[in-house]
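A protein chain is absent from this complex, but the other protein chains hold their places.
Up next is chain A:
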Amino acid sequence: MLLQLKNISKWVHSGGQKVFLLKDINFWVNEGDFISIMGPSGSGKSTLLNIIGMLDDFNEGEYTFLEEKVHSLKEKHRANLYKQYIGFVFQAYHLIDELTVKENLEMPLLYKKHNASERKSLVADMLDRFNIVGKKDLFPSQLSGGQQQLVGVARALIASPKLILADEPTGNLNSKQGEEIMEIFTQLNKDGVTIIQVTHSEKNMAYGSRVINLLDGKIE
């Protein structure tokens, strides 16, 4: 088992009342899963994804990731954990505008203390694998949306994470570009990478192996 959520709840106080963003969430993920989280706007999909990605805290419950109890870890330790095992893909790509494609790919490696030659070969591999060698010196603004998302995925993968978290990865793309990205995810999943995606689209859902439906912060 890769990770497990037990009775996870998250709430905020609004007008003196507790408003639950997530309530009593229980589920687990095995290595090699391809899970789609679905639900209407405001149902807590992104919050759940952020909690899994350790970007957000929760108020109650237990979260175990590779046997580590995330809820009792210190901030720094937690950061090391997600740095090592998790890659993120965003709807708006979130590439750094001031960096070239190559440098965007290299960035996570810098924070993981790889040496220069390692970084170079890993970046070269990734450029090759995604067929974007010719674009390596371009800046994000010089790429199409689909190409940018390709770089986004490549960046998420570069440090060989066990888990990819994708928040509506095709939300800003046209259908053809979207299909390409989903094909890549399918291929990655076959190679053993666990994927959790948040999506609105039934079509994208079909690529996954398991669906979690959220409504008002609860799993249906």
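Assume a residue touches a chain if its C-beta (ideal position, glycine included) is under 8 Å from a C-beta of that chain, and two chains touch if they have at least 3 such contacts; residues count from 1.
Quick note on the criterion: contacts and distances are computed from a predicted model.
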item: Candidate names "Sarcosine oxidase subunit gamma family protein", "Biopolymer transport protein ExbD", "Gluconate 2-dehydrogenase subunit 3" or "ABC transporter permease"; UniProt protein name, chain not shown; value: "ABC transporter permease"
item: Touching residue (missing chain; options A:67, A:98 or A:191); value: A:98
item: Of A:6, A:71, A:112 or A:136, the residue in touch with the unshown chain; value: A:112
item: Which residue of A:24, A:56 or A:125 touches the chain not shown here; value: A:56
item: In chain A, positions touching the absent partner; value: 50, 53, 55-56, 76, 79, 82-83, 88, 90, 94-99, 103, 106-108, 110-112, 155, 159
